[in-house]
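With one protein chain held back, the other chains of the complex are shown just where they sit.
Labels run A and B following the written order; every chain starts at residue 1.
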Amino acid sequence: MIEKTLHGTQRYWMWVGFLFLLVVIGFVSYLVQLREGLGITGMGRDISWGLYIANFTFLVGIAASAVMVVLPYYLHNVKQFGKITILGEFLAVAAVVMTVLFIIVDLGQPSRVFNILLHPSPTSLLFWDMVVLSGYLLLNLFCGWYTLDAIDKEEAPPRWVKPLILISIPWAISIHTVTAFIFCGLSARPFWLTALLAPRFLASAFASGPALLILLCYGVQRFMNFDVGKDGIRKVALIVTYATVINLFFLLVELFTVFYSSIPDHMGHFIYLFKGTGGTGILSACMWFSLILLVCAIILLVRPETRHNERLLPWICGMVLVSIWIEKGLGLLIPGFIPTPLHEIVSYVPTVPEVLITVGIYGMGGLLVTLFFKIVVHVQISKAG
Amino acid sequence: MYDRGKIITGIILFVIVLLIPFLYNSFTGRAAYVPELTTGTSEKECVGPKAFMRTDHMKLLDVWKETAVRQGVRTYRAHNGKTYTISLSGTCIECHAQKEQFCDRCHDYAGITPKCWNCHVYEKVVRK
Partner (left out) sequence: MKRRDFLKIATLTLAGVSVKPLTNLFTKPALADISSQGTQRGLPQWVMVVDLDICGKKDECTDCIEACNRVHNIPLIKDSRHEVKWIWNAPFDSIFREQGFGRVHEEWPKKSVPVLCNHCENPPCVAVCPTKATWKREDGIVMMDYHRCIGCRYCVAACPYGARSFNWKDPRPYIKEIHRDFPTRTKGVVEKCNFCEERLARNLVPACVEACKEGGLIFGDIRKEDSMVRKILSTRLSIRRKPHLGTEPKVYYLL
């Protein structure tokens, strides 16, 4: 089936070439980082995680969100998801590959990464993260591939595919819960120390992931002439609607607890995030922007007239994506570190190499999505009817 | 055989490319080159027998690393009954002070860059 990626229009090759160029630029920047050390990024002693881990967190959510189309289709026979589910599974594969890449570029000694397996530490959430992410990658890769292969061969998929798909459903929940646990078990960082972090992660994942999936489905329709079905997209949009509302609710609930109890240590981080005390104020501006986007997206999503508007929906999904990328990315990471344990305010600005490496990894993800989707669409089109 | 000419030419080229390292050595006379080591000390005994150190000094250093860092034990009972302090910079380099004339000779020949020296201090790095 891979041979289907080798034939395409000129536009296809230009797109692949562009993505490949991004990957090369990112890779060269990474070589510089390997030589000079992580000091070429904007991170520092006080803000020791930045753009890389921010994107990692966001992308684990995208990966986990595949469950939002897999579960209805396989457990509740929602036939409208017939053409979408497999796209969701391959999106999850690309997203997991990106999360792993973001972790690797964030490591100070990446050649030692297998120490995690040689010297397992079950008390460390990063150990469990490696376990569950690897498992999820394999699950989605095998299930997606062999399901597609079965469609290609016009047969039923192998018997072991169904149980694995069923396992992938709780597994998807687990990857994002483990990711949340990385943050919310740390007594040192009151901004993250909330039981609500895992539910918040899941809610924002189920908002941003399906939103991205809708955007990709529109892309596939426009550039590859493959229609996944209006009903399917509408149902996914409904999922995005509920998830964004719950996401906003969770945020408001957090704000109440923090500000009503008025513990200075806890409030300080939220005040920094929304007011930008002592900092440059850029982060707080972005956070307010994210909040406004979210509220606007919700208003547009809850009304069926706007939600069903096929010209408007891609833009709404874009708003959801940008909003959650800010809120769950740097909007989650930086306030976790500021004010520091010694109550200082420090600022973080990503550097050019850092951004280039990030863009390179997104390029790699885009490349994987393009190649996978090309295979899926060609198989589906050739076997349709 | 189809394309007999191309295939046989290809095989001959492949074998030649495979043998390039050996051909190079014999043409430049480097084949007989064996690294010359200056131990840098008049001490006749090392922490291990010479043959063992030659083949397995990296394994010994690994054991030393585990013993000193992870178990906190800093003494090593050698084959000759003597006790040495476990320390790359302290014990090994104490004798083999001129690392360029000893350690580096074989490492360069074999094309190895051990990362130990990124952290462990030797004479050239010492700065007072």
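Everything that follows uses one rule, which is that a contact is a pair of C-beta atoms (placed from the backbone, for glycine too) under 8 Å apart; a residue touches a chain by one contact, two chains touch by 3 or more.
As the structure is a computational prediction, the values presented were derived from the model and not from experiment.
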Given that one chain is not shown, which residue among A:N115, A:T257, A:T280 or A:T306 touches it? A:N115
Touch criterion as defined above, residue of A:N77, A:T123, A:N225 or A:S261 at the omitted chain: A:T123
In the complete assembly, which of B:S42, B:T55, B:T83 or B:N118 touches the absent chain? B:N118
Contact residues on chain B toward the hidden chain run 65, 69-70, 72, 74, 89-90, 93, 115, 118-122, 125-128
Interface with the unshown chain - residue positions in chain A: 36-39, 43-46, 48-49, 103, 106-110, 112-113, 115-116, 118-119, 121-127, 130, 182, 185-189, 265, 336-337, 340-344, 346
